[in-house]
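A single protein chain has been omitted from the complex, and every remaining protein chain is retained in its original position.
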Amino acid sequence: MTEPPEAAAAATGAPAPPDPDGAGVPLSVTFRATVAGVVVSVLLILAIVFGSRLLENFDSALLPYAVATVFLAFGVAYRYTVWISAPGARRLFRQGWRSFFSMANFRKAPTALPKMIATYLGFQKFLGARSHARWAAHQLIFWGCVLASLITFPLTWGWFTFTSGSGSGPGYEMRIWGFKIIGFDSLNVLGWLMFHGLDIAAVLVIPGACYFLWRRMKDRGAITGQRFAYDLVPLIALIVISVTGLLLTFSSIFLHGGGYEFLAILHMVSVVFTLIYLPFGKFFHIVQRPAAVGMQLFKYTGLQDQEIFSCRRCEEPIDTGPYVENLRGTMRDLSLDFDEWAEYCPRCKRVLRGSAYLSHVKKGFK
Amino acid sequence: MMGRTIFIDPGRCIGCQACVSACRECDSHRGKSMIHLDYTDEGHSVASLPTVCMHCEDPVAPCAEVCPADAILVTADGVVQQADTTRCIGCANCVNACPFGVPKIDLQAKLQMKCNLCYDRTACGLAPMCATVCPTGALFYGTAEELQAERPGVQIADTFTFGATEVRTGVAMVVPADKVQWPVPGGLPVVEINGKDVRR
Partner (left out) sequence: MTADPRADDPRRAVPLDPSLAPPGTRAFRDAGGIPADRWHADQNGETLVPTHCCFCGVQCGMYLRVDRGGKVFGVEPRNHDINRMRLCPKGVNAYQQVNHPDRLTAPLMRRSRDEAFREASWDEALDFTVSEVKRIQQTYGNDAFGVLGGASLYSEKTYLVGKFARVALKTRHVDYNGRLCMVSAAGANKLAFGIDRAGNPFSDILLTDCLLIAGSNVGECFPVMTQYVWGARDRGASLIVIDPRETAIARTADIHVALKPGTDSAFFTSVLNVVIEEGLTDEAYLAAHTTGWDEVRAKAAEYPPSRGAEICGVPAEQIVQVARTFARAPKAMAWHARGIEHHSQGVENCLAVINLCAATGHIGKPGAGYGTITGQGNGQGGREHGQKSDLLPGGRSIMNAEHRRQICEIWGIEESELPPAGTSMMEMVWQMQRREIRGLIGICNNPFVSLPNYGVVKEGYDAAEFHAQFDFFLSETAVNAHVVFPVTTWAEDEGVMANAEARVVKHNKAQDPPPGVRTDTWVMCELARRLGAGDKFAFADSRAVFDELRIASAGTVNDYYGITYERLEETGGIAWPCPTIDHPGTPRLFEDGRTYHPDGKIHLQVVDWHPPMDPYDDEHPMSLTTGRTVAHYLSGNQTRRLGGLVEQTPRPWAEIHPSHGFRNGEPVRVVTRRGSEVFPALVTEAIRPDTVFIPYHWPVPTAANALTIDALDPRSKIPEYKVCACRIEHAEKIDEVPAPPVAPGHVAYPEAQVSRTDPRPPTSPQGRGTSERG
């Protein structure tokens, strides 16, 4: 499971978007996306090779996982490129990064961005406004996945190693890229946490995912338009990964490894499947979500500069000036030639259409 | 135009807002009303206009096109769904691009919401809540043939003009029979604002 930082990495790896005015023939989106995917995959492979000290620390048992992450990197970069090639996303993407890199912005409100990242990406305050229960469940899944990713990805890539000074414990030391970070005793609390980090993640994810699954069975609002592959498969995948992961621990502690091999394979299959599925289904929202911060930063900048755009008819505020200009550009890119209409608020659009109907079509019943 | 769809006749509307209350009762909206009811002739008469999502067919859903997050799905039956909760970033592009002024936005929840033709009901053959309760038939759900059987002499129009652009929709307006060839004016170009001529 990837995290926002990786999304950002993927984004920077993507080629620059084409000229927004469409001058010159842009490379085909598929081609660019493929190039982006290959570049990112190659970079990841290089990172694995060098990060594991030329595969010295690489655990060959984890090879399938590592391969899956390379596919994941390709998929995410590919999808991301396709995504931001669409006019709406491309323009907002540019505006978002422009606000992000603006020194003036930073000087005016240095804490705005970190706060936004914390509330929107970390604590997901907006979910609380939708439903408290969904917020709680999502937080469980989110932090569970963050924890799991922070442990497994470096491990898979051979970036982390745990070595025992005495051969078989209890003294261990953890190394990243071969450099010692901490030493700990596998029998104390820290050690226990180190070795059971993934179990904790599973314990967090399972109730969260089960709540969502239950909701998808019961809640009519959620059931409406629900699709199995899009809405249910991700939840089932999370539950399968977490349960098999827990069972692996259970097997090694209580069953002396009984059924371990079967479980390991099942676990691996489900993880590989999830990683490869990620860019193409519901999980892609993980990669997309930072756009909310970019969008908000863009609007926040406009608000700070007091650039408020008001409806041309009723003079009620619509949004910020740069935002409306950006939207009109998007509409022109899409050949929606009524972009002038964006200068009127939705109510005035309806009232003007209603008056036009009254005066040009019919006044009353007949 | 879809086979069974909503037909809107503002001439029959009495502005009672039964649709506004009924919309809330639809399970797929979770207690929120998505329909708009505007009094379009304020100060002069009690004329009113209900606005549901028009489910644009050509161009296909401007709201979905301008969405930066690919959050608005158009299902195979032509229904433009409300934003996918996992994807919507609450940017309000759809709110301001929609030529009919339909989508609403919950800023705190960072979520767009709009009429989805009561998908939980229409998907299994029931009429949407607004058209079910509408006391006047200003909102009618059915086929064009069913409409004309009940109201002899009416025609339907599913194309709107916004300046030079035409938008064809899945939801249609009822028009008098002699005006069927007209696209319905969408309100753009604006000729007058608050009594002042604004034609350039």
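Order of writing sets the chain letters: A and B. Residues in each chain are counted from 1.
Everything that follows uses one rule, which is that a residue touches a chain if its C-beta (ideal position, glycine included) is under 8 Å from a C-beta of that chain, and two chains touch if they have at least 3 such contacts.
The model shown is predicted, which means the values in this text are computed figures rather than measured ones.
J.: Which residue among A:Lys299, A:Arg328 or A:Arg353 touches the omitted chain?
T.: That would be A:Lys299, which touches the missing chain.
J.: Thinking of the whole complex, not just what is shown, which of A:Thr34, A:Thr119, A:Ser186 or A:Thr249 touches the missing chain?
T.: Of these options, the touching residue for the absent chain is A:Thr119.
J.: For the chain left out of this view, which of B:Cys134, B:Ala157, B:Val175 or B:Leu188 touches it?
T.: Result: among the candidates, B:Cys134 touches the missing chain.
J.: Which chain B residues would touch the chain omitted from the figure, given the whole complex?
T.: Considering the whole complex, chain B reaches the absent chain at 11-18, 20-22, 24-25, 27-28, 30-33, 35-39, 42-48, 90, 92, 95-96, 103-108, 110, 113, 127, 129, 132-137, 150-152.
J.: Could you pull out which residues of chain A are in touch with the chain that's been left out?
T.: Touch with the absent chain occurs at residues 108-112, 115-116, 119, 125, 130-133, 217-221, 223, 296, 299-300, 303-306, 308, 311, 314, 316-320, 345-347, 350, 363-366.
In the analysis below, only the chains that are shown with their structure count from here on.
J.: Report, in whole Å, the distance between the mean C-alpha point of chain A and the mean C-alpha point of chain B.
T.: One centre to the other, that is 33 Å.
J.: Which residues of chain B touch chain A once you look at their complex with the stated criterion?
T.: 10-12, 27-30, 36, 38, 40-41, 47-49, 51, 59, 62, 65-70, 73, 75, 81, 85-87, 89-93, 95-103, 106, 108-111, 116, 119-120, 123, 160, 162-165, 167, 173, 175-176, 179, 182, 184-188, 190, 193-194
J.: Taking the complex as given, what residues does chain A use to touch chain B?
T.: Against chain B, the touching part of chain A is residues 83, 86-89, 91-93, 120, 126-127, 129-130, 220-221, 223-225, 282, 285, 288-289, 291-292, 295, 312-313, 318-319, 323-324, 327, 330-331, 334-338, 340-342, 344-358, 360-366.
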